[in-house]
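The other protein chains are all here in position, but one chain of the complex has been omitted.
To keep things simple, chains are lettered A and B as they appear, and every chain counts its residues starting from 1.
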Amino acid sequence: MSGTDDRVAVAASDAWPEDVEEEEGVVVNWFAREGRRVEDGEAICEIQVEKVSVDVPAPASGELVAIERDEDDEIAREDVLAYIDPD
Amino acid sequence: MAQEERRQVIDRELTMSRAMVEAIAHEMRADDEVFYMGEDVADYGGIFDSTEGLLEEFGRDRVMDVPISETAYLGAAVGAAQEGMRPVAELMFVDFFGVAMDQIYNQMAKNTYMSGGAVNVPMVLTAAVGGTYNDAAQHSQTLYGTFAHLPGMKVVVPSTAYDAKGLMHNAIQDDDPVVYLFHKRLMGIGWMPAPDGPKTPVPEEEYTIPFGSADVKREGDDATVVTLGLHVHRALEAADALAEDGIDAEVIDLRTLVPLDTETIRESVAKTGRLVVVDEDYRSYGVTGEVIASVAEDGLADLEAVERVAVPDVPLPYARPMENEVVPDSDDIESAVRSAYDA
Partner (left out) sequence: MVLVSELREMYEDMVTARYYEERLQEEYLEGKQPAFDISAGPIPGELHLAAGQEAAAAGVCRHLRDDDTATAPHRPHHVAIAKGVDLKRMTAEIFGRENGLSSGKGGHMHLFDPDAGFACSGIIAQGCPPAVGAGLAAKKRNEDGVAVAFLGEGAISQGAFLESLNLAAVQRLPVVFVVEDNDWAISMPKGRVTDVADGSQRAAGFDMPGVRVDYDDATAVYDAAREAVGRARAGNGPTLLEVQVHRRMGHFMGDPESYRPEEDVEAAQARDSIERLAEDLRGAGLEDDDLEAIREDARERVDEAIEWAKEQPEPEPDAAHEDVFVNPPSGVTTEEPTHELAGGDD
């Protein structure tokens, strides 16, 4: 694996529903495990914010190298959910 | 067969609801005659996410919200199917089948037979089943045995995303009416967290799982646990606990009730000698009795011990201590296996 500086963060804020004031949510589902190759735009995770479930797309193609927030973990808008090592 | 399929390297995981939707969308793309109708299936995407995203791709003509008129729209599905279309019609909760029972059991299930095979009814009736979230007597039943008892319907009960997708492809392609019962607790919905297990790797391409092929979800030599739906996962949990005490349980997921794969069950019982049948439906006149009878008829000599674990014959109560009392959990399964093992 190359230097961690190259990793792309999967940010909760990218998927956070608009018009929602709630600053906390929860990770509902991961659709990929660490070590898997993901495609840019593919739904890799589902989060729930104020009863609304939204998919979190991969921000880049590459290997999902680290999941930072597991299923059922509570999250905040500014949290990083995972890192991708881009192609 | 299933084991062979699982050997493929697939690393994308899906929830059961997404796997079902993927199969439905695939069939809708492949055949313009396939359409979906039900209450809150369009804009809402199904109360239990059973149609999430379909409206956006297929529009209102093919993903139809219908009035709260189950008799009319389930009957309309029967009529459209007899015209050769392939409707998928959803009952939001299986408990609502009573509202439209005539269309289901006197029309959908019997028209093929009554016509001497001159007409057929290639439709799928989907419905959410199951308890565990305290929705009480009118919204928590599974009714597996009811549909399986009445002749003329194929009855499907998936327990994992992988099975859900393959079985849905098969259901829509089948030329007979198929009742496809999905357990709410397994769908992977944000507000109703699923246990570990139903979310599995799912291939992106189409595949079918033939009806009547039970799946051995765990191999074991000491006892055969036959079950379906949510209770596959509860049985696997019980099997893990039993393994710590050296009791090796085999867990068979029926996957379809009609047709019933009695061969897989009998082979397993011939090996283990002990049969434990676990069901979330009512105890009497149901799945447990049927499975035991099907083994007893041809394999009585193999049977050293029999146990059944099911909902005692009471409606599903509301308060948590009472619902927990009547819906079998992994401890109930564990003790039934122990009891069979010690017999």
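Assume a residue touches a chain if its C-beta (ideal position, glycine included) is under 8 Å from a C-beta of that chain, and two chains touch if they have at least 3 such contacts.
This one's a predicted model, so the numbers in the text were calculated from it and none came from an experiment.
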| item | value |
| --- | --- |
| Contact with the hidden chain (one of A:26, A:65 or A:80) | A:26 |
| Residue of B:25, B:76, B:136 or B:303 touching the missing chain in the full complex | B:136 |
| Contact with the hidden chain (one of B:30, B:319 or B:343) | B:319 |
| Listed residues B:47, B:216 or B:270, member touching the removed chain | B:47 |
| Missing-partner contacts on chain A, residue numbers | 19, 22, 24-26, 48-53, 72, 74 |
| Missing-partner contacts on chain B, residue numbers | 39-40, 42-44, 47, 65-72, 95-96, 98-99, 132-139, 190-193, 312-315, 317-326 |
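The definition used in the following text is that only the chains that are shown with their structure count from here on.
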| item | value |
| --- | --- |
| Inter-chain centre distance, chain A versus chain B - centres from mean C-alpha coordinates, in Å | 32 |
| Residue ranges of chain B touching chain A (in the complex, touch as defined) | 11-15, 18, 188-191, 193, 199 |
| Interfacial residue positions of chain A with respect to chain B in the complex | 26, 28-33, 36, 46, 48, 51, 53, 72 |
